[in-house]
Each structure stands twice: as structure tokens, then as C-alpha cells.
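Removed: one protein chain of the complex. Kept in place: all other protein chains.
Letters A and B mark the chains as written, and numbering starts fresh at 1 in each.
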Amino acid sequence: MQFLFRYANPAQFMRLSDAALPLLVAATLLAFAVGLYLGLTVPPDYQQGDSVRIMFLHVPAATAATTVYGAIAVCSILSLVWRHPLSDTAARAAAPFGALFTALGLVTGAIWGKPMWGTYWVWDARLTSFLLLLFIYFGYMALWNAIEDEVKAARAAAILALVGAVNIPIIKFSVEWWNTLHQGESIVSGHLAPVFLAPLLVMMLAYLLLFATLWTVRIRTAILERRARSLMQGAA
Amino acid sequence: MSGPFVTLLLRDLKLAARGGGSAALALSFFALVATLVPLGVGADLNLLARVAGGVLWVGAVLAALLSLDRLFQGDFEDGSLELIALSPLPLELAALAKILAHWLATGLALTLLSPLLALMFNLPGNAMRMLFVSLLVGTPAVSAVGAIGASLTLSLKRGGLILPLIILPLLVPAVIFGAGAVGAVLDGIAGGGALGLLAAFSGASVLLSPFAAAACVRLNLSS
Partner (left out) sequence: MDFLATDQWAGYVAAVYGISAVGLGGAVLVTLLGWYRAKARLAALEKRS
């Protein structure tokens, strides 16, 4: 843990992230360029036709949405158990991106549903659980905004994030159980042809890199804002 | 240990009965929601029987949510929560007592009313029994998970607005398994599997949520 605490110091984080950001930006741009090129040049699927290209944006958004929640949960544990000072800031900064990825996953999934099912919205297990995840993100962000005392807000949000982390797998399981009961169908069924695997993986990487980049910038922004606040209080 | 636990439980029940009668309010709300549904979807008895399990489950969850925001708030505002925290009773057990009191005043009352509403929804006898049992088994989860939300928002003046947003997604499994058990019986399948899952969810919620709720209460009392 000592290793982590060294980087918990905001000044330390600023220095480290300053060096890392150019690399992150470059990697993100490269991954998007390669992923988009592969995704657009790959031959159409014999069943789905060109609509298979939607997958290269839908699935990465969905995986990024869950990854962001995982990141928030890890930050919450660090905050509650080890009082790691920067992790509250990090958790709060990550949440809007999680909500955005969830919303993008939902919208792209719904549009994909039209060619696949003939209708925009089907209560399939994946779409339904992502709709619930979106509400969970909204609740988490609303709690952060509602409590004025920043320390209390951080602790309460961390507890909520962990309760959600325990509950989300159960929700997912229950939605899947419900879905088999009502005989829904899933967007990604059967196995994926290997030609589609490479663009999919690169796009997933691109989304995660984009998240890492934006997350870093938002944490840096929050650190500057805190510095500005303490300056104001010192002056007053 | 059981002395202060029972004292707190009885006190909360008395308060629930006195302060406007939260049980009576929850019951009226539940019955009103159940009345609105046929007015909205039509009085076709077959359709009503089909949707009864889901509608009554959703109605019961919403009705139980109504009084949740006051679970800790009243005691927080008048300072008695501090006294409870200082008493020899661990805060986790105090939270459990409050959950139990809330369940007795709402969840259990809603369960007892449900056969009457099920009758009005033309639910056949075996499905009605399953609805009753599933509510009996599942509503403790609503009070337990709700207690986490209540403790998270206890310092907020308008906590009642944010509470449903936080709690309802977490209660999805209860609605799915509860209504699913009723639906299974309607389809002529034994609903035991869904009921088992519901019982597991409910039991885990009741066991774990006092710890989360107590942690939130401590954090709100700390300064």
C-alpha cells in the first residue's frame, strides 16, 4: 500500500500525470485510428450485413461502462478502508464517463435492434441491465451532488458504490433469469467470426484508453479546483 | 442485548402508528395504485390476472418506499439517534430493529392486504397464495435495502426525492423474483425456484444492510 500512497499525494499525481498524458493521448488516437479503419474495411457479415459494424461501437461502450463502475468501486474501497486521499476525487470524476458510456451503449444497442429485431427496443437482458446501470450511475451522481459537506458526500458515495458493486451482479443475474422466462433474444448470439474479433478488441482498447485519458484530465481539473478553493478561503 | 433491541423496536412501531400512521398511508397508497391500473389498462379480467403479480409487486415496493426517508431522519433531527449510537446496543442491531419495525408497519401490512387486491385482479387461488408468500418473503428486502438509502440521505432536507432513485434499481431482483414466482404459478409451473431466489436475496439483504446502514449513520454523526 505504501507504493500507492506515494501517488496519492495530489502534487505527486500532477507531476506523474503530466508526464503520462501525452502518451495516453497518443495511444488513444492511435487505437481509434486503427480500430475505426479495421472496423470500416472488414467485409460485411453474411447474416447481419453491414449492420455488424455497429457492434464495433456498441460492445466497447458497454464494456467501458462496466469497467468504469469497477474503477469507481476500487476507488471507493481505497477511500473507505485506507482513506486514500485522492480516490474520492477519482471516483467522482469517473462517474459521468460511466453514465455516458452506458447511454451510448443503450442508444447504439437500440439502433442495432432495428436491423436485428425489426424494432428499436426489445427488453433483452443486455439492454435492460444497461438501462438499470444508467439509473445506478444517476443515483450515484445525484448523491454526490446532494450532500454539501464534501467529506461526508465522499464517504456516502463510496458506501453506495460498494452496495451497488455487490448488487449489480445480482441485478444482472435476475434480469437474465427474467429474460429466459420471457424468451427474449440477445444481440450477440452465437460465436463471432474471427475477422470481426480484431476490430472489436482494438475498439475496446480505444474506448478504455479514451476513458483513462479523460479521467486523468478530470482528476487534474478537480485538484486545481480544490487548490483554487483553498486559496479563496485563505484570502477570506 | 435483547432488552434495548425490543425497546427500540416497540418505540419505532409506536411512532409509526402515531405519526400520521405510516402503515395506513402505505396501505391506502398500495390500494390506490391497484385501483388505478384497471382504469389505465382496462377491466379485462384475463389481462388483469396476467399482470396482477407484477402490478401488485411494483405497487408494494413503491408503497413501502413512501415512509422510508423518515426511517432515520426524525431521530437524527431531534438528536435521539445520538443517544441510540451511545447506548450499549450496537448501531448495527439498532439499524436491524428499525428495519424490522419498518417492515412490520409497512411490508407485513401490505402483504396482509394483498389477497384482497389479488381477488379484485381475478388472480386464481394458487397464484394468490404465491403472491402472499412472495410478498411475505420479499418485502423484508425492501425495508433492508431501503434502510441503506435512508441512512445515506438522512442529512438531506429533500432526501425523499433522491431516495427512490438510489433504491429502486437495487430492488429490481426482488420485483423480478417475486412477480416471477406468481407468473410461474399462473403458467402452471411450480414457482419454488423463483421463491428460493427471492428468499436468498431477501435474507442476504437483511443480514448485510444493517452494516452498511450503521456505517452511514456513524458517518453522519461523526461531526
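Odds and ends about this structure:
Here is the rule we use: a contact is a pair of C-beta atoms (placed from the backbone, for glycine too) under 8 Å apart; a residue touches a chain by one contact, two chains touch by 3 or more.
Please read these numbers as outputs of a predicted model, since none were measured by experiment.
With respect to the full assembly, the chain omitted from this view is in touch with A. Taking the complete complex into account, A:104 is the one of A:104, A:143, A:159 or A:175 that touches the chain left out.
Of A:40, A:81, A:151 or A:192, it is A:40 that touches the chain left out of the display. The missing chain lies against subunit A, touching residues 40-41, 44, 49-51, 53-54, 57-58, 61, 96-97, 100, 103-104, 107-108, 111-112, 114-115, 210, 214, 217-218, 220-221, 224-225, 227-228, 231-232, 234-235.
Please note the rule applied: only the chains that are shown with their structure count from here on.
If you check the complex, the residues on subunit A that touch subunit B are 132, 135-136, 138-139, 142-143, 146-147, 149, 152, 155-156, 159-160, 162-164, 166-167, 170-171, 173-175, 177-178, 181. Interface residues of subunit B facing subunit A in the complex, by the touch rule stated above, are 148, 152-153, 155-156, 158-159, 162, 165-166, 168-170, 172-173, 176-177, 180, 183-184, 194, 197, 201, 208, 212, 215-216, 219-220, 223.
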